[in-house]
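Sharing a structure, written as structure tokens. Questions coming.
Not every chain is included here, but those present sit where they belong.
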């Protein structure tokens, strides 16, 4: 089993006529994802990557029964594209775009309280259910089907951890990159809840990083609601305060909130072992499954 | 990243929106300062225009009463080094006679994903310190970004902060204007500290902070033009801006290049874990091509503290062969490689990359852990020499 995405998922790619959109639509299909349509205003009637393009997401939903959108739209227009996906009758929208203005995301954040459509991202690699479907830009070949749910704020760090797992023969139910922006849709708590409720997920790996308090909230949630064993990792132990480490959300504030130490302590207090290296995370997960 | 406006730029933006500000003029030489002071009328404040806090304590702000004092102040401030920033402009500003100093600000509360308006009667001091020591001294009101700030919310924040009734209406109005500005101009932070209250119960913005969301500069052309002037002081960080890298300079001697913020941070942490000291954070981002890889090496080589470099790439949309090509091209230009470079490639096209890599120029490792340890060893060796 898996969470959020499987081989029944019917995907519309917003921005499929752009370079990134086309390339990754093809990559997703090659992996086996059921991409049924593209949506790009003004490009309705074209065919890209072998699927029909519609002017609006709504049309793609109506004609092709798309239930999930993956968004490769440039940052200036991505906020609008997310709104379009949230206001249409979709189950899931995955926004890959990096660099969306924060105030646009604050408005999206408000809309998320009013809609049933789930958002993942933005500024994220997407998610994958190995062997079934991937939504986004993750390199499919490093993943393997198995028992571990993985959730991460970072893209390439996810790959690093997954690689360590897969090399040991430990596969994944679903891996979700929730994105490194300060304002995102699905957060750690949401992902943990999904994995906890998935009978096939036997262990969870959670990769956090400095900035914000999402990992602390996740720790509190794990303490109260999660029985599945969780192993953690926190990137940015050596980051100086006041400096943004690449991700818009990865910053230890001047007053000292958002530190790796605070997050590691919170996770440890919730019974979550935190690896010093990605390999150590894999060690913990391996021990859970023995 | 946020783009910080200089005080004089922020004040202009605030004044244009209708926030009361003192009369002021920008000057870049001593005669200019005197001329500005005379036009405004003594006493005036002479204020260094650099992007750094604590200017007053560091000698970057002086209050002067006459021409001689103005010359002396201009002389000492212009050209000074203020916490690493060279001062080449000062703002000459009407000295405001005040009875009270307030704080008003708007920022994005990232945890809530909503803007928040803040008001405090403890203005004129470091507000972060106030927030830490007496958080109850700052009234906060979250704003629903779809509606914007309702007038009642501005009033509520002002009354909750204990602003005296005589000026409550004016302070509310400044706060409403500030929110509108913040919203219209894609602000990250907009602050007035202090908002001075005069003996006539007028309010006036004695300082102004306006940081802009860099991701939104495409729709703020007027503010984008101010960017060059407001650039950061550090030469390497300026270079990173040009190259469009996410770069942070640190104090160590092991240079780090990688793709993806989380992975680069992890590489830093591993350098530390294995006893080394990271010299920088440098993320080449996703899908970097050969020239971008060469630029990254140039960046790190330019840092004189760097004794070795670890290159850690886990390809998703970034391709190992492109990375290898870039590394070769960059290093082949040198007669002698300036600092030892350790490379670890994984993910998309890593085998192709490995084949391409010129192992005369770099050390190749198969795992992240090995690569980091090797780079730390190299740095230690240089240090020991």
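Per-chain numbering from 1; labels A and B assigned in written order.
Rule of thumb we're sticking to: contacts are C-beta pairs under 8 Å (C-beta built on N, C-alpha and C of every residue); 3 or more make two chains touch, one makes a residue touch a chain.
These numbers come from a predicted model, not from an experiment.
Although each kind of chain is drawn only once, the file as a whole records copy numbers of A x2, B x2.
Note that only the chains that are shown with their structure count from here on.
As a whole-number value, the distance joining the C-alpha centres of chain A and chain B reads 28 Å.
Across the complex, chain B is touched by residues 75-76, 98-107, 109-111, 125, 137-139, 142, 152-160, 163, 180, 182-183, 207, 209-210, 212-213, 233, 235-240, 243-250, 254-255, 276-279 of chain A.
Every residue of chain B that touches chain A in the complex is listed here, in rising order: 1, 108, 110-111, 113-115, 128, 131-132, 144-146, 183, 186, 188, 213, 215-216, 218-219, 246, 248, 250, 258-266, 268-273, 278, 281, 283, 286, 314-317, 346-348, 368-369.
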